[in-house]
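Take a look at the following structure, please.
Excluded from the complex is one protein chain; the other protein chains are retained at their positions.
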Amino acid sequence: MSTVPVTLVGERRRRATRRRSVLGLLAALVAIAFAASLMIGHTLYGPVDVVRVILGQDVPGASFTVGDLRVPRASLGLLAGLAFGIGGVTFQTMLRNPLAAPDVIGISSGASAAGVFGIVVLGLSGLAVSLVAVAAALGVALLIYVLAWRDGVLGSRLVLIGIGIAAMLDSVVSWVLVRASQWDLQTAMRWLTGSLNAASWELVVPLLAVVLLVVPVLLAQSRPLELLQLGDDAAAALGVRVERTRLVVIVAAVLLIACATAAAGPIAFVAFLSGPVAARIVGPGASLLVPAGLVGALVVLVADQIGQWALGTRYPVGVVTGALGAPFLVYLLARTHRFGGSL
Amino acid sequence: MSLPGRAGRTTWLFVALAALAVAALLSVALGVRAVGWSDIVAGLSGDHDTVGAAAVAKRVPRTALAVLVGGSLGLAGAVMQGVTRNPLADPALLGVTSGSALAVVCGIAFFGLAAPSSYLAVAILGAAAAAVLVHAIGSLGRGGPTTLKLALAGAACTAAFSSMVSAVLLPRIDVMNEFRFWQIGGVGGADWHRIGMVAPLVLTALVVCMGAARGLDALALGDDAAAGLGVHVGRTRLLAGLAAIVLCGSATAVAGPIGFVGLVVPHLCRLLVGSAHRWLLPLSLLVGAALLTLADVLGRVVARPAELDVGIVTAVLGAPFFIALVRRAAVRAL
Partner (left out) sequence: MNTPGNTLVVERASLSYGDRPIVTDLSLALPEGQVTVIVGANACGKSTLLRALARLLRPAGGQVLLDGRDVHTIPTRQLARRLGLMPQAPIAPEGIVVADLVARGRHPHQGLFGRWSAADDAAVAAALEATGVSDLADRAVDELSGGQRQRVWIAMALAQETSVLLLDEPTTYLDLAHQIEVLDLLARLNAERGTTIAMVLHDLNLAARYADHLVALRAGRMVAAGTPAEVVTEETVEAVFGLPCMVVADPVTGTPLVVPR
C-alpha cells in the first residue's frame, strides 16, 4: 500500500479547520443577534442590566421588559429558527433537491391548515392550536409518505405528492379564511405568516424540549444522510439502511418543523433558505445540519428586529423573511437548475 | 384500451355535450333554495315574480360563468400539457394562478383597482409573467423542463408569490377582506357584464388553440422531430402557450384561482379519444365545462344551507386524482 501523500491529509485538515472556524463565526453571530434582541427595543438596556435580569436580580423596568417580554421572544426566535433550519435542510438533503423544502411539499401547509382551522372554526387558542397543528403536520407527513410508497419511497414521487397535498390544503385554508370574522382573520393571517408576537414561556419551553430531544437524533443520522445524497443504491452499497434512515429522519424533521410552526407559525422561507445559504457559507462535502440551524436562527432573530423597528409599522417576522426570501428563492432556482445539482 | 375510430370519437363529443346540458340544467334547478318546475320555467323565461323564480334567474348567469370558466380551464390544461409535454401541467400547480393573484392584489392595494375589467387585464398579465418565469426556471439545466423540475418551480414560485401576497395584505385589512373572497375561487358572484367581458377573449383563444392542434400533435414527438415534420416549433409553442395563458388568466380573473380542472380533464379526455389534439381540445373544453358546473352544483348541495365554493370542491376532488397519476407514472418519467 502506498504511503499517504502529505498534501492529501493537509488539504483535508485545512478544509476541516475552515469549516470549524466558519461554524464558530456563525455561532458568534447568533449569540450577538440574540444579545442585541435583548437590548434593543423602545427602551435600550445595556448589557449589564440584561445580565442582571437574567441572573434573577430585580432591575426596575428591565425586569419586566427584558425578563418577561424580550427573553421569551428572542428564545422563541432562536429555537424556531434553529428548528426550521435543521428540519428544512434535512428534507432538502434527503430528497436531494433544494426546492424540496417542507414549505413546498405540504408539511408546513398541514400545520397551517390545522392551525387556521383550529382558530377560526373550533375557536381554539394558545396551546390547543399548537397541539392541533403538530398532530396535523405529522399526519400529513405520514400520509404523503404512505402515498409515495410503492416498492420503497422515491424522492421525486414524494415531492410531487407533497405538492398535490399542499395545493389541496391551501385551498382549504383559503376557504376557512373566507368564513372567518375580521378579528379571527387577522389572527389567522399572522399565524399563517409566522410571528413571534405571542412569545411566552408557555410556547418556548415545549419547543426547547423538542429541540433538545430531536436534534441529537438527527445529528446521529447526519452521516447516513450525507451518503443518501449519492443515490439510494450507492448509499445502500455503503451500508446505509436506506428506508430506516429515511423514516427516522422524516419523523425527526417533521417534529422539528411542526413544533416550530405551532409555536411561531410557518415563518416563511426560513426552512427553505437556511440550507442553501449554509451550503454557500461552509462549502460542499460536509453535513449542513448545524450550519443550517445557525443560519436559520440568525435569519429569524435579525428579521424580527427588522420587522419590529426598521419599517415604520411593526411587521411580523414572516413578512420580512418572505419579502427577503422570495427574490433569493428565484435566484436559487435559476442557479440550481443551471448546474442541475443538489445542494 | 383500444382507441375508438372517428365515429366513436364523434359519439364521445356528443356524449360530452349532453353531459354539459344536463349539468347546466342541474345547475339551474338545484341550489340552496329548493324550487319547483314551474319556478324554473318562470325563472328561465325572465319572470322574477316568485322568490323561487328569482333564485333560478340568478342561477342562470352563474351557470354560464361556470361553463365558460370550466371550458377555459379544461382547454388551457390540455394545451399546456401539450406545449410543455408535461402530463402534470396545470395552471394552478404551475404557479400561473398565484401569479394572477399577486398581480390582482398589487393592483388593488397599490393602484386602487376596483373595476372588474381592470382586474381582468392585470390578472392576465400576472398569469403570463408567472408562466414565463416558471417555465424559464424549470427549463434551466440538464434535461430541459422535466416534470419534476417544472412542478417544483411552480410550487416554489407559488410559495414565493403567496408570501408576497401576505406581505402586501397584512397591513391592509380592507384589501384582505376584498381579496379573500376572490382568492378562493368561485362562480357565485356571476353577472352578465363580467361574462360578456371574458367571452370574446376565450373565443379568440379557442380559435387559436384549435388552429394549433396539428402543431401540438407534432410537438408531442419532441422539438426536433416536430421541426423535421415541417412544424414551426417556436411559433406553435408561443401561439398555443399564449392562448392557454389568456384562457386561464381570464378564468382566474373572473372566478379566482381554481385548481386541478386543467389537470384532470385532459387526462380523462385522452382516455376517451386518444391524444390527437383536434379531438382532445374540443372534448376537453366540453368536459371541463361540464365538470366545473357539476362541481359547483355539488358545492351548493353538500353544505346546505351554506355553499362550498367551487375552487374547494375541485381541489378536494382533484388532488387525489393528481396523486393517483403520480403513483401510476413510471419512475423514469418523473
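As written, the chains take the letters A and B, and residue 1 is the first residue of each chain.
Here is the rule we go by: a contact is a pair of C-beta atoms (placed from the backbone, for glycine too) under 8 Å apart; a residue touches a chain by one contact, two chains touch by 3 or more.
Here the structure is a predicted model, which means the values were calculated and not measured.
Enquirer: If you put the missing chain back into the full complex, which of the shown chains would it touch?
Expert: Looking at the entire complex, the absent chain's contacts are A.
Enquirer: Could you tell which one of A:Leu230, A:Val248 or A:Val330 touches the chain left off the display?
Expert: Of all options in A:Leu230, A:Val248 or A:Val330, contact with the hidden chain holds for A:Leu230.
Enquirer: Using the touch definition up top, pick the residue from A:Val9, A:Ile32, A:Val121 or A:Leu247 that touches the left-out chain.
Expert: Answer from the full complex: A:Val9 touches the omitted chain.
Enquirer: Go through subunit A and note every residue touching the omitted chain.
Expert: Residues of subunit A in contact with the hidden chain: 1-5, 7-9, 11-12, 15, 96, 150-151, 220, 223-224, 226-227, 229-231, 233-234, 236-241, 279, 283-286, 336, 339, 341-343.
Quick note on the criterion: only the chains that are shown with their structure count from here on.
Enquirer: Counting in whole Å, what is the centre-to-centre distance of subunit A and subunit B, each centre being its mean C-alpha position?
Expert: A distance of 35 Å separates the two centres.
Enquirer: Using the touch rule from the top, collect the residues of subunit A that touch subunit B in their complex.
Expert: By the definition above, subunit A touches subunit B via 97, 99-100, 103-105, 147-148, 150, 154, 156-157, 159-161, 163-168, 170-172, 174-175, 177-178, 182, 185-186, 189-190, 192-193, 268-269, 272, 313, 315-316, 318-319, 322-323, 325-326, 329-330, 333-334, 336-340.
Enquirer: Under the stated contact criterion, what part of subunit B meets subunit A in this complex?
Expert: 88, 92-93, 133, 137-143, 147-149, 151-157, 159-164, 166-167, 169-171, 173, 176-177, 180-181, 183-185, 259-260, 308-309, 311-312, 315-316, 318-319, 322-323, 326-327, 329, 331, 334
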